[in-house]
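All protein chains but one are shown at their positions in the complex.
Showing chain A:
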Amino acid sequence: MSNVPKEAIEVIAQSIGITNLSPDVAIALAPDVEYRVREIMQEAIKCMRHSRRTVLTADDVDSALNLRNMEPIYGFTSRDALRFKRAAGHKDLFYIDDKDVEFKEVMESPLSKAPIDTSVTSHWLAIEGIQPAIPENASVEAPSDGKKAEYKDDGTSVDVKLPVKHVLSRELQLYFDKIAEITMNRSFSVVFKQALLSLATDSGVHPLVPYFTYFIADEVARNLNNFPVLFALMRVARSLLQNEHIHIEPYLHQLMPSIITCLVAKRLGNKFTDNHWELRNFAAKLVASICKRFGHVYHNLQPRVTRTLLHAFLDPTKTFPQHYGAIQGLAALGPSVVRLLILPNLEAYLQLLEPEMALEKQKNEIKRHEARCVYGALLRAAGLCMYDRLKMFPSLLAPPTRPIWKSNGKVATTNKRKASTDNLMQQPPAKKIATESAMGMMPINSMQADVQGAASSFSNTVGGSNIGVSSMTRPLSNDNMLGREVGGRVSKTSTVLAQAWKEDTDAGNLLASLFELFGESMLSFTPNLSFHSSFD
C-alpha cells in the first residue's frame, strides 16, 4: 500500500537486533517512517535548491538531517551517484553495489592528484543581443529542435528569430520530396534513372546532401526486408557520391553504415527471388570507391571498413550471404587487402565451406547455393589477387601452364561450354575429364608434386562425383589418392598462403597453392591474354 511496507520495518528491526517485533508495531511504524522520510526529503530538496543544484546528493540529505538536529548518515558522501544493482532473480529488489576495497591496495596506491583549484574565466555571451560565435558559447542548435519547441506552444506562426543555419528553398524541398517518393515507390521506372542522373550531375543539390544522407540512413534501417527500395537507395547513394559538385565528406559517417549494412546484412529483402547477391556486389563497389576517394582524407576510414568486413568474414556464426558480402567488400578494396586479410584465412575457411557445398552433406538446396556463391566470391578474390601478383612477375608464367590450359580448353570445348569466370558457379556438372593429360602436364616449380596430386585429385573428383567444379574438394581426394599425405600438404599450403602478403613471396608459389585449393579455375586468372583466345 504505502511505499514503506511493514516487511521493511521488520527487516530493519532484525538488523538492529530486535527479533520479536510484533506485527502490530510494524504496521503502526511503517506509515510514520514513511512520513519522516518524506519530511527529510522535503528539507533535503530545499538544501539542494539553495545549493543551486538540480540533482539531489547525499550531502543534501545530511544537511536536512542536520536541520532536524539528527546525526548525519555516514558513509555515503561520495560525489558519485550511488549505483543500484538489481538483485539477481528478483524483479524489484535493488541493492547498492558496495565493492570490497583491499586495505593494502588503498595504502599502496599513489596519492591521487589534488583537484584543480576553482577558477573563473570571462567571455562575451552576447554583444548587443547577438551571440558571438566563439568556443565558449554554445553552438547554434539545429534548426529543427528550435522550431519544434516553438510550435509546441501553439499553432500560431512564430515571429521569434531562430538560429537557422540554412533554409531550404521551396524548389529544393519539392525536389527532395519528389526524389524521395520516386526512390521509395517507383525505382523501376525511367524517371528514377533520370533522377539518378540528376543527382549525379546537378550542382544545385548540395543543400540537400544532409537530408539525403539522413533519408538513406533512415530508410535503409527501416526497409531491410524491402529489396527494391534498398537497391534504389544504394543507387541514390552512388549518384550522390558521383556528383562532383557536392561536398559529401562531412556526411560519410552517416552514409557508410547504411552501405555496409547493404553489404553484410543477414537478410536483405524478404523474397527468395530477390537477388541480394547483386545488391551486395553493388554495395561492395560503392564501399571500395568511397575508400579510394576519401581514404587519404580520413585515414581511419579504410581500416575501419576492413575491420568490420573482416569480422563478418571470420565469424563462423554469420550466414553465408554475410560472408559473401564481406568477401566481396574486401576484394573490391584491392588485391593487397585480399592478400593481407583473405589469403591467410583461406585454407581454414575452405575447410568450413566445403562440406556445405557437397550435395551429400548439405541437403538444403538454398544453403548449398549460398555456399557456392561464397566459394565463387572467394575464388574471384583470390584469383584477382594472384593475377595482380603474376602481372608483376610475368616471367613466372612458365610455359608449362600453357599446355594445361590448352588441355582444359580442349576439355571445355569438347564439352561445348564456356568456362568463363562469370558463370563458374553456375557450371553444370562436368563430364568426365581426361585425367592423364592434366596430370601429366602440371610441372610447376617447387610445388610440383603437390600440385600434381591436387590436380589429379581434382580431375578424378570431377570425374567421379560428377557434380561440377564446386565439388572440387580436397577431402574427397582420398578417393583417388596418389599416396599423398594430406595433413602435411595442408600445412604447407597454409604457410605459403600466410606468407603471401610478403612482397618477395614467389607469385608462383601462390598460384600453386591457390591452384591446390581451387583447382584449375584459378588458372583463368593468369594474365596471359593468349589463353583467352582458347575460350573464344
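Throughout what follows, a contact is a pair of C-beta atoms (placed from the backbone, for glycine too) under 8 Å apart; a residue touches a chain by one contact, two chains touch by 3 or more; residues count from 1.
In the analysis below, contacts and distances are computed from a predicted model.
Undergrad: Looking at UniProt, which of "UTP14A small subunit processome component", "Very-long-chain (3R)-3-hydroxyacyl-CoA dehydratase", "Trafficking protein particle complex subunit 6A" or "TFIID subunit TAF5 NTD2 domain-containing protein" names the chain that isn't shown?
TA: In UniProt, the chain that is not shown appears as "TFIID subunit TAF5 NTD2 domain-containing protein".
Undergrad: Would you mind spotting which of A:121, A:203 or A:300 touches the chain that isn't drawn?
TA: Final answer for the missing-chain contact: A:121.
Undergrad: Applying the definition given at the start, please give the residues of chain A touching the unseen chain.
TA: 1-2, 31-32, 34-35, 38-39, 42, 46, 49-54, 57, 59, 63, 66-67, 79, 115-131, 136-138, 141, 153-154, 156, 158-160
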